[in-house]
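Handing you a structure now.
And then subunit A:
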Amino acid sequence: QTSLKIASISPLSGGQSDLGSQIKNGAQLAVNEYVAQFKKLGFDLSLTGYDDQADPATGTAAARKIAADSSILAVVGTLNSGVAIPASAALAPSHVAMVSPANTANQVTDRGLKNMNRIVARDDAQGPAGANFLTGKLKAKSVYLLNDKTAYGEGLVTEVKKALLAKNIKISGDEGTEEKSDFSAIIQKIKLTKPDAIYFGGIYNQIGVFVKQLREQGVMVPLVGGDGLDSEQMVTIGGKGSDNVYYTTVAAPAEALVALPAAKKVADAYSKAYGKDIQGFGIFGYDAAKVTLQGVLLAVKDNGNKLPSREQVETAMRKVRATGLLSGTVQFNSMGDRKAAKMYIMSINNGKFTLDSTINVKSAIN
Partner candidate 1 sequence: MTAAARPNLGKPAASGTILSIKGLTKIFGGLTAVNNVDLEIPRQSIVSVIGPNGAGKTTFFNMITGIYEPSSGTVNLDGDNLVGLRPDQVTAAGIARTFQNIRLFASMDSQENVMVGRHSRLKAGYIDSLLRTKRFHESEKEAEDVANLMLDFVGLGRFRHELATNLPYGDQRKLEIARALATSPKLVLLDEPAAGMNPRETEELKSLIRRIRDDLGVTVCLIEHDMRLVMTLSEYITVLDYGSKIAEGLPHEVRNNPKVMEAYLGRGAAAGEYGKEETVKGGGANA
Partner candidate 2 sequence: MDFATLAPFLVGVVVSGLVLGFVYAIIALGYTMVYGVLQLINFAHSEVFVTGAVVGFEIFRVLNGSEMNGYLKLLIALIAAMVASGLLNILIERLAYRPLRNAPRLVPLITAIGVSLILQDVIRIIEGFQGRFDLTYQLPTGFSTPFCGPDSTCPGVGKFLGTIGISLQVKEVIVVIVALLSLAALNYLVNFTKLGRAIRAVAQDRVTSGLMGIDANGIISLTFLIGGALGGISGVLFGLKFGTVNAYSGFDPGIIAFTAAVLGGIGSIPGAVLGGLVLGVIQNLIGVTNILGGALNIANLGVIDSSYQRIGAFLVLVLILIFKPTGLLGRSNVEKV
Partner candidate 3 sequence: MLELRGVHTYYGHIHALKGIDAVVPDGEIVALIGGNGAGKTTTLRTISGMLRPKQGSVIMQGKDISGIPAHQIMQMGMSHVPEGRRIFPQLTVRENLEIGAHTVTDRKVIEERIQEGFTYFPRLKERENQLGGTMSGGEQQMLAIARALMVNPKLLLLDEPSMGLSPLFVEAIFDIIVELNAKRKTTILLVEQNAQMALSVAKTAYVLQTGEVKLSGNASDIAEDESVRKAYLGED
């Protein structure tokens, strides 16, 4: 039995470990499903979870370790685009393929790395989708833009802004903040400028606190965000404040899944193994790992059922057509972006998440 490993990179400690562990756990479930199949081929399949603490330097160090461990053929990860970018660069020379379950920043694949793929839509789709929602359904004529000053949040808002400007919408404000607790100055400004809606590119743990304080100050206009809001915690933190909140997400909500019964099975397995309910990034961690494993299998097959080289896996990954996923079939274009990705617009009201609409995203190139 030759040992064959895939790895995950995601934050397992620190403030975002909740999302990061979901990715790892989801991936583990997928690996568990495939162990038998690999065993038949003579491989001992396993997953190693690396922690990036949501920090680029730590993520890169993990990537270097992975690069050095020749039994690791591919990587599922990361959560944060800011980490994915340097980590994939560190893996590129060793041809370790990466499949991202969560990274939306354009730069992740725009650099043209051969090893970097993702199964989620890009921010240049997510941004316009958010913008369309703002002007369409919400009929906003003026929007206040906020971001969290990270690669993800700021990148996303840049896209939203571009789209809004193209529609001649008034930008009431556009600023970033790293603050996690106190938003009084920003809220005063919002009260002064009276926008029709707010767009906040960032993550739930910050936006939840923000929106709660916002509502307490009597500002009830809708708030729209990106996939960073995709966590039940958003409601826990924001409480009633998270009503009238909408977000675009790339990780599918349960009701939008193509394979509902399968999803149920995965969800059950997840709660059994980890004592928690599966959420969007758990599902996408699962899917990304499945894509990865199918890519590896393809490479194995191409190599005559022998252990493939990393380069072979890298090539196979780009051309794999992964099926049996919860979010539908995955195929990558030449840049590593998912050819037909979906995006979902969710709304939060009365503390409940409901699917507002689904958007199909087709990649412009092949």
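These made the cut because all candidates are chains of the complex that A comes from, given by their letters.
General remarks:
By definition in this document, a residue touches a chain if its C-beta (ideal position, glycine included) is under 8 Å from a C-beta of that chain, and two chains touch if they have at least 3 such contacts; residues count from 1.
Please read all numbers here as calculations on a predicted model, not as lab measurements.
Of the numbered options 1, 2 or 3, all belong to the same complex as subunit A, but only candidate 2 touches it. Those residues of subunit A that touch candidate 2 in the shared complex are 14-15, 18, 149, 173, 175-182, 184-189, 191-193, 205, 208-209, 212-213, 216-218, 233, 236-237, 239, 276.
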